[in-house]
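Partial view: only certain chains, each at its native spot in the assembly.
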Amino acid sequence: MTSTSDEVSGWWTTGITRVAPGEILLRGYPVQQLIGNVSFAEQIWLMLRGELPTAAQLRLLEAALVSGVDHGPQAPSIAAARMAATCGVGLNSAIATGAGLLGDVHGGAGQQCMELLTGIATADDADAAARELVAAYRAERRHVPGFGHRLHHPRDPRRDPLIGLVTETVEAGDVPPGPLRAGLALETALAEGRGKPVPMNVDGATAIVYASLGFPPELGRGLFVLSRSVGILAHAWEEMSGGRRIKGPLPKGMNAAYNGPPPRDLDR
Amino acid sequence: MTSTSDEVSGWWTTGITRVAPGEILLRGYPVQQLIGNVSFAEQIWLMLRGELPTAAQLRLLEAALVSGVDHGPQAPSIAAARMAATCGVGLNSAIATGAGLLGDVHGGAGQQCMELLTGIATADDADAAARELVAAYRAERRHVPGFGHRLHHPRDPRRDPLIGLVTETVEAGDVPPGPLRAGLALETALAEGRGKPVPMNVDGATAIVYASLGFPPELGRGLFVLSRSVGILAHAWEEMSGGRRIKGPLPKGMNAAYNGPPPRDLDR
């Protein structure tokens, strides 16, 4: 029992929020000044970055957040949240269920793509770096995160509007050009020597947006989770409103197939 | 095995999103038209309600979402997410941890308040209904959800700007007056016969906003979870950036007190 109460208080130090009787400061701003004066997306930026965004930054952030909200109930994050909503838990638990599934494979492609973009953007020759990276991935038969889509052919409908916005913003000098150049170099390298191209998907396009805006890769995942939480909530609520109880993946009367041992008796 | 594949497909029916090769419709709108043209808050409304909000509705929604983002690491939702971020899980799991804690007690006051507001708003005499409700709660020594705050005296700094915005919007005829009237009637009834008033807190004020906007009570909770997820993410990231591993509630060297049985030997 060697700690003082100051050490305990210090154990929970934060630079984000200060709370005292009658006072809530968020990144230094009194909350009552923020309410009614900043948008939700500006508030997201403020909380994560410490300052308010420029108009150009905000526009890109809004676009990326809008693009990720939903991809339908075939996604496990959405399906799990819909099932949760029928099990007698609150919408908070349904959101937690869905958000929790956005792991390295289901929600991490954007984060992984941001890490690749950073490497390429800082190379002397982005095109060469992209070609090398694609060759290395192909040699290991791995997918380059952020490119290709098992459903959207010829291309993900979210790619063009996002890339269009980043291009405009780069050309206006409002964000640095490196991540966009890196992403396009990867897309070009992936198309070379292939019958059909492997165009950027929403993870790749939002990775370019978030990297252009200066977010670290981990926050790319974090922002995707915020965005997809909207779809998770909408679907959980749709399911909860329908009143079904204990919804499993298969309709009543359909069983999962079984490939285990045949019936046997316990030898006891 | 009596189901057809149509029944299976129908088991997962949704009215929110349609996904096909090259196409994502969100409430009927192609996603590529939404990106760059609607804000994140508009998209939230669209996903939950099916149509885009009016400017007046959007302004209230933004204000409520901004007001709930954070209340510091003393809140269990934030503390748990910060601890999660030191345990070797992704930010998705940290967000899930925090969101999951926004249950009936920690995150449900707004939802419960919305249910009360509806009852009062539809009464013939809102003031009388509010007084009766307060009397009933006092008789059972229960707190009226959405009113009072253990820390914020004399009042929660988020109350006035939210109520100010709702008042303006009601006066402009852009939202119905019932929820605001009900909330103020409750606040008045709670102040009567008391040495000190029990003013509305952020849960009560956002309950009025969400009820004025026509959201069902459950979605009041859902929207609060979306809002607080921003603070959860910011705090989880701050903690993760700090690099601490396996952060518990107490600093190193401080132990939890113990009031269990003294040491004893197993009789085997």
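As written, the chain order gives the labels A and B, with residue 1 at the start of each chain.
Throughout what follows, contacts are C-beta pairs under 8 Å (C-beta built on N, C-alpha and C of every residue); 3 or more make two chains touch, one makes a residue touch a chain.
Please read these numbers as outputs of a predicted model, since none were measured by experiment.
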Complete complex - number of sequence copies, 2 represented: 4
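As a working rule, only the chains that are shown with their structure count from here on.
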Computed distance of Cα centres, chain B from chain A, in Å: 22
Complex contacts: residues of chain A adjacent to chain B: 1-3, 7-8, 10-12, 14-24, 26, 30-32, 34-36, 38-41, 43-44, 47-48, 59, 61-63, 65-67, 69-74, 79, 82, 90-93, 95-97, 99-104, 107-108, 151-158, 160-162, 164-165, 218-219, 221-223, 225-227, 229-231, 233-238, 240, 250-251, 253-255
